[in-house]
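Here's the structure we're looking at; comments come further down.
All protein chains but one are shown in place.
What follows is subunit A.
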Amino acid sequence: MPNVQSFNALRARSYLLRLPLFTRAMIAVMIAFALAGLQGAWNIQEWGALIPRELSITTKRFETEFGTLTSLALFFGPLTTIPALIYVFFDRFVLGANHAVLGASLWVFLLLGMEGVRTYKTNPYLVIGTYHVPTWTTPLFMAVVVQALVPGTSFIGHLCGVGTGYLCTSRPADELARNKRAMPRLLATILTLRRDPRLLKLPPYLSLLCIVVGVAWLLLLPLHDYSRRTYISENALLPGQVHTYFGGSDQNVFRAYRHEVDALKDKDNLEINDELENIFKTIGFKVGRQNYTYHSAGNTYTGENVYAILQAPRGDATEAIVLVSAWKNVKGEFNRNGVAIALTLARYFKRWSLWSKDIILVIPPDSRAAIQAWVDAYHDSHDSSTIAALPIKSGLLQGAVAIDYPHEGRFEGVHIVYDGVNGQLPNLDLINSVNNIANGQMGMHSFIQEKLGHSDKYNDRLKTMLRGMMNQGLGHAVGPHSSFIPYHVDAITLQPVGNGWHDEMGLGRLVEGTFRSLNNLLEHLHQSFFFYLLIQKDRFVSIGTYLPSAMLIAVNFTIMAILLWVKSGAVGVSEPTEVSTIKSKDTVENKEGKEDLAAKPPTSPAVEREIYLPLGIVIACHFLGALPLFIFNHTPSYLLAPFFLAFSALNIFFPSLILNMVNSTSTRPLTLQQFFLLKCFSLLLLGMFLSSLATLNFSLAFLVGLISAPLSFARPWPETPIMRFGYAALLQIASPTSAVLIGAAVYASSLGSSGAGAAAGLLDTLQHILSEAAFGWDVWGLYIPVVVWCVWWPAWLVGSVVVLGQPNMKKMKSA
């Protein structure tokens, strides 16, 4: 074992000198290329770059590129090709990324890797202090350092190079590389590996593994090790650090206001607003009113919002916080205590001079359309023909708290509702602050996702998480706060629940504490998480932990798409006439044309892919999605359920209809290759859409990906009608229309209708769900219908077409 003494400058120089001549030459070439690259006459980097996606997507590029690589391999030996292949595999298939790499550094790292192993054989350890560092790790260190120091280098590429270097040296690769006779043998091995049919059999299993791991990943999340405790990230918030003084004689005022609100209970919107305006004016607020009208599914939603602004006594009107107390909550209950407490709080807030932000109190007539109209108008993104502009405004909204308090009597704790429209979430700091104030200062319980009495066990955590995911996936507004979130205004709704000892003043103090915290904010809430899954009020899973599960499910589609692309290029699935020119008779006997690939000489050219018809069908199906999207957003609500049932019935026959249409219009029926390409394009699009959707709305991407997982394994079964119809039936169950119907049935049963009324109840529920979706589309601006009809449904349609397809195999065989 060499001791540290052997490492001196002389030694380092000799180390450099002892590098094989080839390595030194490569370094020289690399420097020369780098210098050439400095002058911009011709772009060396583009010329020499290995870009994974260009290899796999451009038609025929893969083959030509591979030809180039093979010829390069003849010059530089297989040592370049192997890391290049590994790199392409890693970067494209495993990481799904697309980075260009330049070859030169790869060679250097490869040779360094070889050198590292050779050094290791003579000097196994480098002693630093008391640590024995194996000398073969030096190239890895170098790779890390180069990655850290030199921008734009490919760490993975370097690792591939080093890895290949290790591999080559572990066998007697020095001799191998020098011995020119060994090279063709190695080359042949690699080519055989590339043509190995086992390589093509792998992806379906990989795809299935992705799905299984994706689901298992999600189920692991509620475990203690995969979630974190919540914490306050924004130091300015200081939740629960102030004394709250709301109470005492404010209770008398509260009772009076509640009498006033009770007196207005059955009045119409305008009378209510007149009275509220009077109260606001006596308190000393500036009052504004706003008319709105929405049309959706044949219904008209109209009303008038009333809101009041407390101008911060010493503020400069640049920022504001909002207190919302809708006259009716999302369930349509009369928010009696909520309005009264909001009025009392408004009067109390007026007495303080410490506000740095204006306080806006909004009392919309309902919690769904009215508040949306107000928020839209505040940000001037309203449709001015039906929604009035706001007469008075304040500054940027920094946060919003809604009170939903129809509950009578004393309460046990607050239910914090946080889901926003389209599955967007408020900053976690806001939820944490309220939790902190409620639990720490007020001694109240707090709950999320309607899970009262959380046992802190796996079951409850999973239920809470799944409920959160359901709300996120549906993307609907669950409270008056939801409409604020798309405008990057963090908002929550507080609902007192349960029977306990807290009274209205307790809720008032909670709101006061929250407002004091928000008032402290110097910057917009930005510190904490915007993407999270709450599994408990004080435990969460952050995006880095949960995202892989949806991504894995999306990746399974991409893997299958790539496999199908490769398969569609393989000889045997294409036109029999073309095949017969290349193949000898005996190889044609092979059924799928896969086995013969191995036996085939590597010089055989790839077949031409007929991409236009499949591509056309896939694009047409995606555009066809606009049809149901239009129908279900523009039908009067009483026709929605019948229309939907009719559409579902039609939907069963849609795939065969499309198949017949294509087969009858084109000159010859679709070939197996075209079916492969059809499915390939469809899955590629689905994978792409879902992986990008996963970053916006994780739950929706996960749910859609999971339900459409059978599409990955759909393929034509021309020989076995049982398989064909069996799989078609499975796909029918997993269709978007069935999913909606099943969802409606589950929802109806949860509402408790049974027996004879079940069918009617189901129809009502269906109509409710569909009109809700149309309402979401028209009022909240939901994009979920687009995902269902223009992403999911077309993918399903193409999948079903592929399953039902019967490419003419007999003709191929007879050729």
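Going forward, a residue touches a chain if its C-beta (ideal position, glycine included) is under 8 Å from a C-beta of that chain, and two chains touch if they have at least 3 such contacts; residues count from 1.
Note that in this section contacts and distances are computed from a predicted model.
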> Which of the following names does UniProt give to the chain that is not shown: "Oncostatin-M-specific receptor subunit beta", "Dolichol phosphate-mannose biosynthesis regulatory protein", "WD repeat-containing protein DWA2" or "GPI transamidase component GPI16"?
Replying inline: "GPI transamidase component GPI16"
>> From the list A:28, A:145 or A:759, pick the residue that touches the absent chain.
In response: A:145
> For the chain left off this view, which of A:189, A:381 or A:499 is in contact with it?
Replying inline: A:381
>> Just to verify: which one of A:158, A:289 or A:347 makes contact with the chain not shown?
In response: A:347
> Which one, A:295, A:526 or A:668, makes contact with the chain that was left out?
Replying inline: A:526
>> On subunit A, where is the contact patch with the chain that was removed from view?
In response: 4-5, 7-9, 12, 126, 128, 141, 144-145, 148-149, 245-253, 255-257, 259-260, 282-284, 286, 311-319, 347-348, 351-353, 379-381, 392-393, 395-396, 487-488, 522-524, 526
